[in-house]
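Every protein chain of the complex appears in place save one, which is left out.
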Amino acid sequence: MHRKIIKRGFRAALIVGLMALISQSSSADEIGVSNDTIRIGALGALTGPGYLYGKIVMDGAQTVYNEVNAAGGIAGRKIEYVREDDRCDPATAIAAAKKLIYDDKVFMIHGGGCTNASVAAFPTIKEAKIPWVIFASVGDVLTNPPEPYVFTVALTASIESYAQLEFALQKGAKKIAIISQRDAWGRDRYDDIMEALKKHGIKPVADEEMPPDSNDATPQVLRIKQAGADAVLMVIYPKPATAFLRDAYKVGYKPLMAGTTALGDLPALEKQVGIPAALENVYAISHIRYTPGDADSQKWQALLSKYYPDEPLQIFQILGIGSAKVVVHVLQEVGRDLTRERFKAKMQELTNFDTGIFPGPITCTPDDHQCHKTPAWVTLMNGKVSTVATTTVTR
Amino acid sequence: MKRLLGCRAFMIILFSALAILPVVANPYLLFVGNLVFVYIILALGLNLLIGFAGQLAFANAAMFGIGAYGTGLLQVQLGLPFWLALPGGAILAMLIGTVIALPALRLSGIYLALATLGFAQFTQWVFLNWEAVTFGAGGFRVPPVDFGPLPIRSDHGIYYLSWIVAAGLSIFAWNAMQSRIGRAFVGMRDGEISAESLGVNLLHYKIMAFALSGVYAGLAGGLYSALLNFVAPEGFDLFQMIIHKAMVMVGGIGSIAGSVIGATLLVVVLEALRAFKSTQEIAFGTLLLLFVVFFPQGLVSLCRRYLPGWHEPMHMSGAELKPPKAIGPVRSDRPPEIEPG
Partner (left out) sequence: MLLNYAIMTGLTSGALYALIAVGIVLVYKSTKVINLAHGDLVMVCGFLAYAFHVQLGLSYFLAFLLAVACGFVIGLVVYQIALRPLMKSSVANVLIATMALSFIFKGVARFFWGGIGDYIPFPPIASPEPMNLGDVMVLPQQLFILAGSIVLMLAFAVFFKSTPLGKWMRATADNVKAAKLVGIQTERIYLLSFGIGAAIAGVAAVLMAPLTLLYPDMGFSLFLKAFAAAVLGGLDSILGAVLGGVLVGLVETLAATYIHSSFQDVSSFVVIMFVLIFMPTGILGSRGVRRV
């Protein structure tokens, strides 16, 4: 008789204990939001070659968050930015996303570097119904068709590729050539350029590729020159672009060169190529708005140096700063009663928000989560960057 | 009590512990646990090839990729169900593994390593460029596996399937290495000429070694594709190969239990090192270096020294994996030259 009571008592205690455990893990507050903290997750590469579009972007975002925290936070809460490494690898990205969502228990994700890693983590993030503001991944599949909680503040591959072709045509190009790199970043854009060309009924006169770590582009340059192209759409990173521009200059070939945001830092590219004259007819899309006097970028450089003294302001931190400003603005709009639903609702009605650093305003709609659509074209004139055009792309 | 501390008991305990993971763990830990199984299979296959058969091949990550792409594409391009696609991918990897065995007949040591490395680069190129079939650089999605009449969620299902396959392949490897196949492999590893002189058909067993490791890597790849629901060229490059190699070395070359230990430990350590954020590379490199300097025989050597019941046949105890003095070709049509003095 006693044994039965003990057994029953034990069982009851077990059940109560388990229920207590379960109820502890689900709090009344929104996940990732406590009385004094908002936990935001950062998904991107911290190690490996992808770190430029991961860690360095996060450094920019962190600068904004640090400043916001120093000024008192948002509605009495400080932002805690938790980073997880995806190493630019699909499996690691899924693990990192799961860790952020289920282990670190973040409120939302502000991240997304390498496209393939983001695409791999996409279902995990979708399933958790957690807001995701993408800061660097350019894959269109992430926002087209739009997912309720996923927004991008990066210029997507399609936006930039269409803009490249438009720009070349505006400048009067008749024979168009393409030089691309064969990785996820390059292929996405390449496919979009081909689509754009088809829509215009144009066939490229040359279609060359080069490996992303190439040191020499003489074969590619010569083949394009032979085809007689007067405009080259460059879908390559700065390192292959350095080789390409150098070798084009070497053989005396000076067509219109239109690059993407990857080449947006033209002063840096000029130093990399080492020959200023090689950048004479080169245009790129810029993430930062360049205005005479440029107090804004000075200010951001100063702030960045406060927290990351070794880092000059580059495209990467700018991506982080701009997108973090958007996140902060939306969080402020939502206010104290912070839930994922309310974040999503405010994000999708964001209209003409000026980040203070991107060339154009940020606008999202319930049907269009590609919130940044204004590529600004820059070139070097007498060693200084000047903006030559700002276009808004509609497909 | 002695048996309790043995090899076999250890593996049983490990697998039992992992079996209850879906009940107690959050989705992140479940994912990591599933990865452990995939890498156990990979480490086993690689150890069979490098540790037991002595073939220094660098194509494991490529075979892993072929299995993943094979299983994924059979579903996506040809509409086969997962139950056919998984063995299909494994068979594809096995067949291609057999093809690599052919250069292995003429080359050994560093030269075999390079030839298989070249093959791995070529595989990477095919994944990237044969866009019509492989979808190129952007990869492709694989729909989650539907476990049909069984009332089990897709992720739990894949977890238990991986558990079953990993356990099954461990047992198979254990038994195979205790049989005459294992003896032939080890004979081949320790001295090709003497093995041949004892009647071991080198061609036969080399092909078998490559085919076997191909099947293992292929199955691991198929499970991986179902776990990620995504296949892209990135996951099968030389960095992967280094991880596989490290798992085999850390666990213990030439030891089945070693492969299981090495794989589990490395996956867990890589996840635990996340705490280091940006300095993960330095942490991982230092740990690996310390490990290899202080435990050159792998963790199994510790088990063997301190756990009285640990008995594993065919293991390399003290024997070194040095290649034959000269790195020469294996010309089986010419008698070996005899150096005077």
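To keep things simple, chains are lettered A and B as they appear, and every chain counts its residues starting from 1.
Heads up, the rule we're going with is that a residue touches a chain if its C-beta (ideal position, glycine included) is under 8 Å from a C-beta of that chain, and two chains touch if they have at least 3 such contacts.
What you see is a predicted model, and the numbers here were worked out from it, not measured in a lab.
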Of the chains on display, those the missing one touches are A, B
Given the contact definition stated above, which residue among A:Gly32, A:Gly48 or A:Pro255 touches the chain not shown here? A:Gly48
Return the single residue from A:Lys126, A:Lys239, A:Lys254 or A:Arg342 that touches the missing chain. A:Lys239
Which residue of B:Phe119, B:Phe135, B:Tyr159 or B:Phe236 touches the chain not shown here: B:Phe119
For the full complex, which residue in A:Thr261, A:Gln314 or A:Gln370 touches the chain that was left out? A:Gln314
Residue touching the undisplayed chain, where the options are B:Ile91, B:Leu238 or B:Leu265: B:Leu238
When the complex is taken as a whole, what residues of chain B touch the one chain not shown? 50, 56, 103, 106-107, 109-111, 114-115, 117-119, 121-122, 125, 129, 191, 193-194, 238, 242, 245-246, 249, 253, 278-286, 288-289, 292-293, 296-297, 320-330, 336-339
Touch rule applied to chain A and the missing chain gives residues 47-49, 51-52, 55-56, 59, 182, 208-211, 213-216, 218-220, 222-223, 226, 237-239, 242-243, 246, 249-252, 268, 271-272, 274-275, 308, 310-312, 314, 316
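Simple rule for what comes next: only the chains that are shown with their structure count from here on.
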Separation of mean Cα positions, chain B and chain A [Å, integer]: 36
Complex contacts: residues of chain B adjacent to chain A: 26-29, 31-32, 35, 128-129, 136-139, 224, 227-230, 232, 234-235, 239, 271, 274, 277-278, 280-281
Write out the stretch or stretches of chain A touching chain B in their complex. 46-48, 51, 55, 83-85, 88-91, 94-96, 98-99, 101-103, 115-116, 119-120, 123-124, 139, 182-184, 186-188
